[in-house]
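A protein chain is absent from this complex, but the other protein chains hold their places.
The letters A, B and C name the chains in turn, as written, and every chain counts its residues from 1.
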Amino acid sequence: MENADFKHFGKLRSKLFVIVFGTDTPAGKAFDLVLLVAIVLSIIVVMLESVRDIKIRFEEIFYILEWTFTIIFSIEYLLRIFISKKPKTYVFSFFGAIDLIALLPTYISLFVTGGSYLVVIRAIRLLRVFRIMKLTRYINEARMLGQAMEGAKRKILIFMGAVFTLVMITGTLMYLIEGGENGFTSIPRSIYWAVVTVTTVGYGDIAPHTVLGQTFATILMLTGYAILAVPTGIMTSEINKAERRGSIKDKICQRCTTGNERQSNYCSKCGERLEEI
Amino acid sequence: MENADFKHFGKLRSKLFVIVFGTDTPAGKAFDLVLLVAIVLSIIVVMLESVRDIKIRFEEIFYILEWTFTIIFSIEYLLRIFISKKPKTYVFSFFGAIDLIALLPTYISLFVTGGSYLVVIRAIRLLRVFRIMKLTRYINEARMLGQAMEGAKRKILIFMGAVFTLVMITGTLMYLIEGGENGFTSIPRSIYWAVVTVTTVGYGDIAPHTVLGQTFATILMLTGYAILAVPTGIMTSEINKAERRGSIKDKICQRCTTGNERQSNYCSKCGERLEEI
Amino acid sequence: MENADFKHFGKLRSKLFVIVFGTDTPAGKAFDLVLLVAIVLSIIVVMLESVRDIKIRFEEIFYILEWTFTIIFSIEYLLRIFISKKPKTYVFSFFGAIDLIALLPTYISLFVTGGSYLVVIRAIRLLRVFRIMKLTRYINEARMLGQAMEGAKRKILIFMGAVFTLVMITGTLMYLIEGGENGFTSIPRSIYWAVVTVTTVGYGDIAPHTVLGQTFATILMLTGYAILAVPTGIMTSEINKAERRGSIKDKICQRCTTGNERQSNYCSKCGERLEEI
Partner (left out) sequence: MENADFKHFGKLRSKLFVIVFGTDTPAGKAFDLVLLVAIVLSIIVVMLESVRDIKIRFEEIFYILEWTFTIIFSIEYLLRIFISKKPKTYVFSFFGAIDLIALLPTYISLFVTGGSYLVVIRAIRLLRVFRIMKLTRYINEARMLGQAMEGAKRKILIFMGAVFTLVMITGTLMYLIEGGENGFTSIPRSIYWAVVTVTTVGYGDIAPHTVLGQTFATILMLTGYAILAVPTGIMTSEINKAERRGSIKDKICQRCTTGNERQSNYCSKCGERLEEI
């Protein structure tokens, strides 16, 4: 009888697995949808809680809602561990880690004030949304973007190193030129200004007042304007490469091995009929 | 005699059709031009009306002008329905819908104050301007841009999702770091700041004051600076693809009229040998 | 004797022509250099004149300098007309027109106050600098950029039309949402704000204060952020096309007519030796 129980239990587990982890069955889709809605709601609750006027009026309701959501997600997390065949793989996977981290803030808030606001990290869980939508196409596009970023990594790093050196030297010079009375009270603060300027954000909380400082700022802005072209150029080039790599593999001609575009029926080189993929 | 009337009426209708909907005859062009001028004037009237000093002086004139334009456009709209062979097709077409929506604000203003300002939606009607200019070239270019956007859609969506997650988490952290006394009074407001920063708009209405906040903002700005390269890269790549697809028409297959790339020897659709060009 | 005079005069004229219009002889280069320096100096004079403290001290000197430069340039202009074989061609050429326009402000200042500041238009004359530097390469690059802009023209126009419609509708909506007490005092002013926001300039002189307004502004900023990718993509694609067009013509193989890169010695298609260009 124990055996039968175990069997019955095994069936339940694999049934639950299809619902909780899968997205192909209607039940699986519904589960993911409900989950996403719950995540969004729990984030909205925390956001509204940070608005003083709203908090004062609904403090108790928010408190209850917050704990309700956290307990639901805690149960969901334990369920996921329980039903997966290799619990360790899930726990140490990207989504497994995020699922856990997204739970902690509310529990932490028991000890540290303000901690509960960190539940916005649940936003990362929303990435699951791509699993419900036409899955593979989005994953392909995302992988393509990932590849482009991977390829651009080293170049962007060199670029960032150059920008970093630039803002450090510029910031120091501006600290010497403008000085504390114009808002450039220290080198770190001047570097902050240089970043604000070179990235064309331009808050205006600190701005040069002397003629020399403004001349210098002018040069920095024009440099930043031209420099902006570099990461864009790098990224564009990498995206192009990733796209080409991605599109070439699509439909290889079996006679002459030429790569063809996805929508092609015949090889553009030798006229051989291409197989569907 | 009724029949003759009907015939006469049919002739008039098709004559009007050529003038109102067509752009090939001088009368058709003139009609569209007058219409465009009237639209521009009606928008200017509403804009000037919103300037207090001007409104006080010319209130009555503006009121008369606004209703004059609206009545003219109402007549035009009814005329269009009346003379088109398939009125339903027109009413539910893009331009048909815009034509109607562009009429409503003035009528709504009878019941709701301020509603009349929404006539600026008539600006969309100005898209007709492309119909008077060398038509096909502009439409081709616009279609090309549309294709590129269509192609970039999914990638931009993924990108926007990532940016959204980034500003949400950053905004919350800044709310905890800076707090209400520095302008970060709530999480939604901090997220607003994060968007202002990451997009390099940088109003400066909210700006970090603490050292930690400024360090954090610096990282966010540099990230935003590098991130800006992504949609640009995506768009450039898609425009390139759309252009290439557009230039495909270079080598038309003589069997199935599919456009092929310049370097292709065989049609990618039907395998027909392509002639050199 | 008159004939001899005329001959002598003709010689002088062609000698002057080489100096004034040419850049190949040392004298021609020197003339252009002196001219450029004079233009820069005359611009600096006008700029300094606009600074109140400096103007008060050196008013007389500035007045004399301004007229000295203008008279020198007037003489130069008359000289150019006098020595060119086809004076009309010069007068109605781009540089001829600029040379004249650059003279007018000082003369106008006799009648209208402040007119003399317009001599900064002389900055356009500085374009002659490219004539002294390694001429042809710069002209080729400039022509390439011009071609790219020509090619992008229609697409940029469509894009600008879309942006224009967007800021007009957004501006009106923000006028209705925020209203005069938050700085959105009229529709034109709200449209000004929308442009400041969508272009990511973000002065901060007008900024949304209501929650709805900030939400709306957030959407506009993200749109502007993504939209920025469009002209960049268009321009990149056009520059690529212009470059390809430019580089193909470089070295055509005489056997198989394949275009080769400038540094190639042999055709990459058929191995034929390429002639130098």
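Assume contacts are C-beta pairs under 8 Å (C-beta built on N, C-alpha and C of every residue); 3 or more make two chains touch, one makes a residue touch a chain.
Computed from a predicted model, the values in this text were never measured in an experiment.
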Contact with the hidden chain (one of C:Leu36, C:Leu104, C:Val120 or C:Val211): C:Val120
Of C:Val46, C:Ile83 or C:Ile158, the one touching the omitted chain in the full complex: C:Val46
Which of B:Gly28, B:Gly171 or B:Gly204 contacts the chain that the document leaves out: B:Gly204
Which of C:Ser42, C:Thr70 or C:Thr232 contacts the chain that the document leaves out: C:Thr232
Residues from chain C at the interface with the omitted partner, ascending: 43, 46-47, 50-52, 114, 117-118, 120-121, 123-124, 126-127, 129-130, 137-138, 141-142, 144-145, 148, 156, 160, 163, 188-189, 191-192, 195-196, 199-205, 228, 231-232, 234-240, 243, 260-261, 263-273
Residues from chain A at the interface with the omitted partner, ascending: 154-155, 158-159, 161, 164-165, 168-169, 171-172, 175-176, 180, 185-188, 191, 197, 200-204, 207, 211, 214-215, 217-218, 221-222, 224-226, 228-230, 232-234, 236-237, 240-241
Residue numbers in chain B that touch the chain omitted from display: 200-204, 232, 236
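Quick note on the criterion: only the chains that are shown with their structure count from here on.
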Whole-Å gap between the CA centroids of chain A and chain B: 29
CA centroid of chain B to CA centroid of chain C, Å: 30
Whole-Å gap separating chain A and chain C, where each centre is the average of the chain's CA atoms: 42
Multi-chain contact residues (two or more partners), chain A: 200-204, 232, 236
